[in-house]
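Every protein chain except one is present and positioned as in the full complex.
Let's turn to subunit A:
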Amino acid sequence: MEVQSFKESWFINTKGDLLSGTVVALALVPEAIAFSIIAGVDPMVGLYASFIIAVVIAFVGGRPGMISGATGAMALLMVDLVAGYGLSYLLAATLLTGVLQIAFGIAKLARFMRFIPRSVMVGFVNALAILIFTAQLEHFSGAGWVMYAMVIGTLAIIYLLPRVSTAVPSALVAIVVVTAIAFLTNTTVSTVGDMGEITKAFPSFFLPAVPLTFETLRIIFPYALGLAVVGLVESLLTASIVDESTGTYSNKNQESKGQGIANIITGCFGGMAGCAMIGQSVINVKSGGRGRLSSLTAGVVLILLIVFLGDIVSQIPMAALVGVMIMVSIGTFDWNSIKTIPIVPLTDNIVMVVTVITVILTHNLAIGVLTGILLSSMFFVHKISKVHIRRSIHGNRMMIYFKGELFFASVTDLFHEFDYTMDGAKEVVLDFSEARLWDDSAVAVLDKIIRRFEDQGINAYIIGLNKLSSDLNQKLARKLDNH
């Protein structure tokens, strides 16, 4: 894997980038609107966010060819903040999110992303997919058959058209066709315009109107932290996916800082916090996008669409948008993880499912990731805390072999289940050549076992401790419980 030079990352693939960026822009419009609706803000908040983030990331991002904008994962985290305190606090939280992400990048923490267990990452994308899907269901409440027919029609075009031609993105064709049908037949269905006005204007600079007090910080900090973490998890996962699909390497710390800068600028222009988008980035690479120019093109074409064709955009029926979002959720879900359930270790499956369920219950991907990490650490500790003991008698000597890791989590069971019977032997040798002492709990339990033997008048000897374990034992043995 190689890293491109800055000039290469801009101009190595000009034609492909211009084309793929345009395709992505067309696909960004419905998503940005739909994610705004999820967050409970005006469509413009998501559209401006997607425009600004895509443009800024083109210059400061670490992964050329990756597309960032307003995303579902971030929108889901904002719902309560928007509902409780309004848009200004969301914009303030967006600024703070950017600051936290820049700090993350400067501290070079990106490599720790690889410490998040695989099953948690799978749970993350699956939960995200499920939430995007369920967020669409409310649009069906009270809707007539026309709504269902339009959604099914949208999905039919999206999935069947590529069998005929892949020249034009099928989601775009679906939106155009469904919008045209609604317009021509004069059907009264809810449209994007009903969700909020599409302002045919470029975004302008303004700082969030919030009081600069500790109280404000107290309100926005938890949200900003969640947004920063989730934004980076999705961005760095997406960056790795683009690495994999283009066979090139990218700077993840640079990407973290870039995401932060993009969010700060977005917050100053009335846009909501965003991050990299898995689906859009895959579309971009598949459409031939490789360089920074593709992201810049996507952002610029998006805003031009809004400014010049805003009236048409607001005529798009919600049904078409719902159809597109159902496609996005199907594409986000890791179907491979379902097919591999029978062959993946049970504990990994449990971690994945618990991560998903936690996210669905809390609507918070950050809490889901944290729960998943904690659970899989617990499984890990449980797995390595099994100490195996084997006994054999040689003349009047009892040999006891220990195998495994002796530390705070493993010694309790060891101590309670330890077998002191001697079967006539006169001395005991504890062999640790296949074991290791890790902490004071291990040494303390070893002390107790030896003392229990000595209380019975039996000499106990320790052999086979490796250097580290025996150093620890010498330092601590018989000193821990003498008080």
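We adopt the following convention: contacts are C-beta pairs under 8 Å (C-beta built on N, C-alpha and C of every residue); 3 or more make two chains touch, one makes a residue touch a chain; residues count from 1.
Just so it is clear, contacts and distances are computed from a predicted model.
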"Multiple sugar transport system permease protein", "2Fe-2S iron-sulfur cluster binding domain-containing protein", "NADH-quinone oxidoreductase subunit M" or "Universal stress protein" - which is the UniProt name of the missing chain
"Universal stress protein"
Quick one: say which of A:T154, A:T246 or A:S329 touches the chain that got left out.
A:T246
Residue touching the undisplayed chain, where the options are A:A75, A:M121, A:V151 or A:V173
A:M121
Out of A:S165, A:T185 or A:N336, which touches the unshown chain?
A:N336
Contact footprint on subunit A, counting only the chain that is left out
1, 111, 114, 116-118, 121-122, 125, 237, 240-247, 249, 278, 282, 285, 334-337, 339-340, 343
